[in-house]
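Removed: one protein chain of the complex. Kept in place: all other protein chains.
So that you can tell them apart, the chains are marked A and B in the order they are listed, and the count of residues begins at 1 in each.
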Amino acid sequence: MNDQPFFRFDWVIDNLDEIARRLGEHLVMTGIAVGVGLLISFALALLVRRVRPLYGPTIAVTGALYSIPSLALFALLMPITGLSLLTAEIALVSYTLLILVRNIVAALDGVPAEVLDAAAAMGFGPVERLWRVELPIALPVIVAGVRIATVTTIGLVTVTSLIGLGGLGYLIVNTGINRFFATSIYTGVALSVALAVLADVGLEGLQRRLTPWAQARTG
Amino acid sequence: MTSPGRAGGAVVTFEHVTKRYGPPGTPPAVEDLSLTIPAGEICVLVGPSGCGKTTTMRMINRLVEPTSGRITIDGQDVRDLPAVELRRGIGYVIQQVGLFPHLTVGENVAIVPRLLRWSEPRVGERVEELLELVGLDPGEFRARYPASLSGGERQRVGVARALAADPPVMLMDEPFGAVDPILRDRLQNELLRLQAKVGKTIVFVTHDVDEAIKMADRVAILRRGGILAQFDTPEAILAAPASSFVEHFVGADRGLKRLSLAKVRDLQLIEPLTVRVGEPRAELRRRMEIDGIGYALLVDAANRPLGWVNRDELTVEGALSEEEATPGAPLLQPETTLRDALSALLGSSVQLGVVTDERDRVLGLLSVDAISDVLRNDGTWPRP
Partner (left out) sequence: MEFLGEVAAWFSDPASWEGRNSIPLRLWEHVSLSATALALGVLIALPIGLAIGHSGRGARSVVAVTNTGRAIPSLGWLGMVLPITLVLFERGGLGFLPALIALVALAIPPIVTNTYAGLREVDRELIDAARGMGMSERRILAAVEVPIALPVILAGIRSSAVQVVATATLAAVVAGGTLGDFILQGIFVRDLPRVFGAALMVAALALATEGLFALLQRLATPPGLQGSAAVARPS
């Protein structure tokens, strides 16, 4: 970092495939974490809505998990699952749980009572009602939660490089900090930020497309 | 009001129905209720809060299950069918309407027909038909979302949705409670006109005695605990209350309440002098002087009222313009009760109200004097 120019564009050009590979790893890890997190959170949310007393304890547990710094959580899982993708994903999924469970429960609770009443009166069974009425109405809030969870996860995936996995964190730490190579560091950070911004904007666009009815206002 | 026994509705009976929330010994919400609602009639359940009227209504479509007793529709016990299936054959309208915000107006109305697996073409036709029926232009409203509708429009969509699968029974729980009195009057009138066409059995819940008297073919007055105090036609209840509770509930102004039984259309309307924009003023003034008329009604091309023109202000030459008319005469409809009409006229401190049809076209004028005459004649006003 001393006699070289601070940022070497030529390195970036030369190593596009490596950068792309790390970006891809990052996307995959994020995708798995948010996807699995969403499924589990969804199941938990439905459970908690049926058995209300479970809500407090569930939030307490997921909240406690959320407070544990990522590197520490990876470390705590290591005796069980070793230095593997599984360790990382278990931890990453855990971080999404607090955000998503709270979010999905709030979203479903937000369906107006009179709509539920009307649905029951029109002859919707409970499953149909969930699928055709509650979920579509809750969707905007749920997508907003997924946005937060995704952006958070993108940031957390960088830490997985410390336990031997790839992702953009690899560019930041392994080829960056550990080799005193600024270009790699900044490339990694820049891409990580860009990814987060794109994901946020993209999901917001998705949210808007999925819910044309939420844009309507009284004329 | 509709004639009873029309083919469009079903007979609903309650046989010793009791609903108790809690272990035996708790005071029941509804106690040993027995009544028969003839087909094609509007039966209004009315009473003070806590009288179980909404609970009673909701037992018909099993949103609440009775603790004991039996409810039948056209002789069939409502428990014979799975609840979900039963409800698809009963229309349901509530105060906040409960339109699905994520579906368009057309899709909302189409819900039950689609649940019943009607063919798409048939569903489409039915949606058009119903929107027209409730006075909403299908072309304009079909693709709109509930969030962009006014309160009155939402209520209308709610009614259309409830009628979609042509159910023989409709349940309505304070459907017009959340709108302003003027709109409520219009919506009530529209429902009455609708009922004249479709003849369903409608079970209508309200806490408003005047609404009950206006809308009902038969009224069921309930006391706390769902005890039936009286079940009879509005006239009978007003003429001969069964108990001091009923007397008290209906209110001390029973004479005035009778005005709710009669409607504007029952009276002879006055033919107004109508004039159009552009008519020469001098000419008009002369006509009015000859006929001894002080005010003329300015109407537009479609015969809708714009306001009153005062003869004394027609001093200048030239043609009539829109600004000269003073608007503000209360607009009444043929189905408006005399009581509401009197309220409106007295409230605006005018002698005459303009009566319009469902397209707002002028039908005639109604005077306060005509209504007072009805008050004077004890119970001998004309009945349809």
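Just so we're on the same page, a residue touches a chain if its C-beta (ideal position, glycine included) is under 8 Å from a C-beta of that chain, and two chains touch if they have at least 3 such contacts.
Worth saying up front: this structure is predicted, and the values here are computed from it rather than measured.
Asks: Just to confirm, in the complete assembly, which displayed chains does the hidden chain contact?
Replies: A
Asks: Looking at A:88, A:105, A:120 or A:173, which residue reaches the missing chain?
Replies: Touches the omitted chain: A:173.
Asks: In the complete complex, which positions of chain A touch the hidden chain?
Replies: Contacting residues on chain A, toward the hidden partner: 1-2, 6, 64, 66-73, 75-76, 78-79, 83, 95, 98-99, 151-152, 154-156, 158-159, 161-164, 169, 172-173, 176-177, 180, 182, 185-186, 188-189, 192-193, 196-197.
Here, only the chains that are shown with their structure count from here on.
Asks: Centroid of chain A to centroid of chain B, CA atoms only: how many Å?
Replies: Each chain's C-alpha centroid was found; their separation is 52 Å.
Asks: Where on chain B does chain A make contact in their complex?
Replies: Going through chain B, the ones touching chain A are 61, 63, 83-88, 90, 92, 94-104, 111-112, 115, 144-150, 161, 171.
Asks: Which chain A residues qualify as touching chain B in the complex?
Replies: Contact set of chain A toward chain B: 112, 114-125, 133, 136-137, 139, 211-214, 216-219.
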